[in-house]
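Excluded from the complex is one protein chain; the other protein chains are retained at their positions.
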Amino acid sequence: MEDTHSVKGLAHHFDDMEQQREAGTLGMWAFLITEIMFFGGLFMAYILYRSKYPEAFSSASGHLNWRLGAANTVVLIVSSLTMALAVYYSQTGNKRLLITMLVLTMILGATFLVVKGFEYHTKWVDHLIPGFGFEWHLAGDPQKVQMFYFIYFAMTGIHALHMVVGLGIMAVILRMAMKDRFTQTYHSPVEISGLYWHFVDIVWIFLFPLLYLLGAHEGH
Amino acid sequence: MEAIVDQPRVHYINKEYGVKSWLLTVDHKRIALLYLASVTLFFFLGGAFAVALRLELMTPQGDLMQAETYNRMFTMHGVVMVFFFLIPGIPAVLGNFLVPLMIGARDLAFPRLNLLSWYIYNVGAIFTLYAIISGGVDTGWTFYTPYSTTYSSSNVLLTGIGIFITGFSSILTGLNFIVTIHTMRAPGMTWFRLPLFIWSHYATSLIMILGTPVVAITVLLLALERIARVGIFDPALGGDPILFQHLFWFYSHPAVYIMVLPAMGVVSELIANFARKNIFGYKFVAFASMAIAVFGFLVWGHHMFTSSQSVYAGMIFSFLSFAVAIPSAVKVFNWTATLYKSSISYSTPLLYALGFIGLFTIGGMTGLFLAAAGLDIHVHDTYFVVAHFHYVMVGGTLMAYMGGLHYWWPKITGRMYPEGWAKFSALIIFVGFNLTFFPQFILGYQGMPRRYYAYPPEFQVLNVMSTAGASILGFGVLFPMVYFVWSMRYGKVPADNPWGAFGLEWQTSSPPPTENFKQTPVVTWEAYEFSPRDKMEILGLRGVEETKV
Partner (left out) sequence: MSEHIVSKKIYFLIFSALMVLTVLTVFVATLDLGRFNAIVALSIAVLKAMLVVLYFMHVRYSSKLTWAFVGAGFFWLAILFALTLSDYFSRPWLGQ
């Protein structure tokens, strides 16, 4: 037992690196299951009110800037690619490219948030914040449109919060990478945080069509 | 071997001293004790509210309090008991202590996450306490909308935040257990050699990680609606209160199993040990836990029979609710079959286990009455329902919690509780409990609605009986509080394995050392294998004897 303490990155209560890696990965998956259910409640609300108030939802959705939404989708998919490559380079032990990929991932994540912030700002200017001087003069019952925006802000807001957390995790991983903490045999933190990052990407993959593209075919 | 005889043995309690060594500990055993302290505090707080309720209900008219106060009292009783005692109770205290010990691990998979979960619990608790002190909540523990989002002027927001936060401690505990049970079992500890306590905790953890996030987002939406006044649940604003009920009960029905599955795990251990044989139909009991966890998620609609649900949906939910009784019944039958013709020793823990079987059966059977939509519409929101779930939660969970605390007390503290006093208070609790809640079945059936501070005079006799029972029950739970504390200093020092039990947790010293086992145990025997010949052989193999001085 004593000698295991000297293995780099191995916590005292695990027998070996394999067990530790397995536990970490499984733990992240279990956490992602809770995330699925967490967002699931929001999606349930979305499904219900969208089928109850289709016109209002479609008209409200048409007012979102789908170009920015699409741009952000691309940004996130690219960041998923760089994240996947970061894992690849951590597995092959290429420190320089690992750091490059992590930095790129973070830049893309930050870009997403900036675009999102810009969108939120526009909504603020247009008086589209639910409950805070909400105004609506286009097609659709304002009350129902406001519900769409409520769900929109709840979903994208919680998603953005996850992005912020993701950036924090990436910062920690980046620091560890720069401090030479990872080796070809020990890099599960990179992989595990990668799982989280990809999950947040998946949530957006659903949010984009559901929120932004609802009213697209009605033309503006 | 390293025989310095006079030196007291170092174990997890005396290894370090000082507040810091406790507040920053990552040892699952110490965290279990931290949880024990928090949970006990909330148990007595919730109990105090119950006393207030029963006092008010002694007389038909409102003399101790009026409706506004009474509404707050029963709400806070429910909130405190459900979210801060019943749900964390057995998993966070006994589970935390025992899961690694029972599977032969040195700790849970994520020790720091475990400590974090205790802190999260306490942060949530502080919010809730603050809500209570600054006026309380009056929505009922179910927070039904639109009352909770629009009309209630009590501290819904603060309480909601408290519950939201505490939910994450539950999620983290469940996550930790699942990963630990999957990845940290000792060599030879296969799935079907696991104690049934572990199976039931695995099933519980599944519910914790799959259900809790849904109630978290629901409470969050409720809070946002309250702040922004935008309809999600309030029909006047375009929302839908039925959606709230769906989302809330998606978690809160399975939450009943979060309370009762660990209790069933405890009872399995107690029965196997005191009957000194393997649980009859071990695999069935193990799978029954999993079946309860899965089927428990399909029945929540039975809380909405009177919400203008269609007969078709009502029939489906009714049928599924009946189905979920099957695995519970399997357990009860198998425990009984285990006891049949076995050499039973009637120690305190077994008394509690027997109490559990009887009371839980009544709670479960009356649950079937309620699952039948026709009858439910008659007794919906009456004291029949109140009595039913108290038979499950107090008669079930509390009994098993007490039984488990007594059984593992020598393991946890290295001291024995006083057997005579313990038997006496077990008896008092049993009598007090039945006197409190059995009359409520009758009251409910006669039509007394729940959640009212006043009632027609013809209900008084039964209500007085109930209040009398509650006072007996109250004394019954105070005794253990006193003698447990007393025993920590003055209790007899028992042998490492005072019950001659067979679980891995008993194959290390009591209290265990911080790392749990001197060497990683290798399991070569089946669960609850009580045959004496094998036992000696195995004990020899395990080399436990030589570590003792």
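General remarks:
In order of appearance the chains are A and B, and numbering begins at 1 in each one.
Please note the rule applied: contacts are C-beta pairs under 8 Å (C-beta built on N, C-alpha and C of every residue); 3 or more make two chains touch, one makes a residue touch a chain.
Since this is a predicted model, take the numbers as computed values, not measurements.
The chain not displayed here makes contact, within the full complex, with A, B.
Touching the missing chain, out of A:Leu138, A:Ala171 or A:Ile205, is residue A:Ile205. Touching the missing chain, out of B:Gln309, B:Ser347, B:Thr366 or B:Thr397, is residue B:Gln309.
Within the complete assembly, residues 182, 206, 210, 214, 242-243, 246-247, 250, 297-298, 300-301, 304, 308-310, 312-313, 316 of chain B touch the chain that is not shown. Listed by residue number, the positions of chain A touching the unshown chain are 18, 21, 25-26, 29-30, 32-33, 36-37, 40-41, 43-44, 47-48, 52, 66, 70, 73-74, 77-78, 80-81, 83-85, 88, 91-92, 191, 194-195, 198-199, 201-202, 205-206, 208-210, 213, 216-218.
What we mean here is this: only the chains that are shown with their structure count from here on.
Taking the mean of the C-alpha atoms as each chain's centre, chain A and chain B sit 35 Å apart.
Residues 105-107, 109-111, 171, 174-176, 178-180, 182-184, 209-214, 216-218, 220-221, 224, 227-232, 237-240, 243, 246-247, 519-520 of chain B are the ones that touch chain A when the two sit in their complex. Of all residues in chain A, those touching chain B in their complex are 1, 12-15, 19, 22-23, 26-27, 30-31, 33-35, 37-42, 44-45, 48-49, 52-53, 130-132, 134, 141, 143-144, 146-147, 150-151, 154.
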